[in-house]
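Accompanying notes for the structure given below.
Every protein chain except one is present and positioned as in the full complex.
The block that comes next holds subunit A.
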Amino acid sequence: MLRVYGEEIASRLLLGTALYPSPAIMVEAVRASRAQIVTVSLRREAGGGGAGQDFWALIRELGVRVLPNTAGCHSVKEAVTTAQMAREVFGTPWIKLEVINDAETLQPDVFGLVEAAGILTREGFKVFPYCTEDLGVADRLLTAGCEVLMPWGAPIGSARGLNNVYGLRSLRAHFPDVPLVVDAGLGVPSHAAAAMELGYDAVLLNTAVAKAGDPAAMASAFALAVEAGRTAFEADPIEARDMAAPSTPVLGKAFLE
């Protein structure tokens, strides 16, 4: 059971709702993933807001929690205002806080992130910061009031998996009691399993499912991988070693020379 901001969430997979071939396939994928939290956004819409209203009705029918994001925001002011607007529209104090620095890598602006996290926490938001694996930044975010951290695995949409396993492992070791979610950059279910085997509490992904040939099947595959990885972590995996260690007992082996 994932615990975050005092809530218990049955699934350790958080799924994005963007980039699917159709709304119907998005719904199928969310169901197949068994995700209990989906990410959503706010955008300009012409003509009275028709498509946005339809989308929101679909999400409400799914009966999942929503985690609105501040995707695309490059300044503290933009991110804070977007969060305020999202809280009203989606009726939740949860916010996936993104303050982006670099347009090519979508790397977080960690200085802006810490500042915005502090402002939003004081306004009563429950902030899910999209951050890096930097330990100092993580510490600042926790001091600012965040009760969960969401370090990237790799740049958003890159499908590279866990770029810095050492960094993610260090973050896990430094903050054993903080819920940690690998957010972004996963491509295949084995990436998600690897994150869970490191002891991460959950993974958040979107593109890997939405752009797969069969999004619902891929969502199901990710759900299985997340469950397998978590079970493996709880089962206490053995350490890797350089040389072989025979598994069949040596004692009692016949002498047949």
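Just so we're on the same page, a contact is a pair of C-beta atoms (placed from the backbone, for glycine too) under 8 Å apart; a residue touches a chain by one contact, two chains touch by 3 or more; residues count from 1.
Methods note: contacts and distances are computed from a predicted model.
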Checklist outcome for this item: UniProt lists the protein of the undisplayed chain, choosing from "Peptide/nickel transport system permease protein", "ABC transporter substrate-binding protein", "Sulfur carrier protein ThiS" or "1,2-phenylacetyl-CoA epoxidase subunit PaaA", as "Sulfur carrier protein ThiS"
Checklist outcome for this item: Only one of A:A71, A:V148, A:L168 or A:V203 touches the unshown chain, namely A:A71
Next on the checklist: Just checking the interface: what residues of subunit A touch the absent partner chain?
Outcome noted: 16-20, 26, 39-53, 55-56, 59, 68-69, 71, 77, 81-82, 84-86, 88-90, 156-157, 206-207
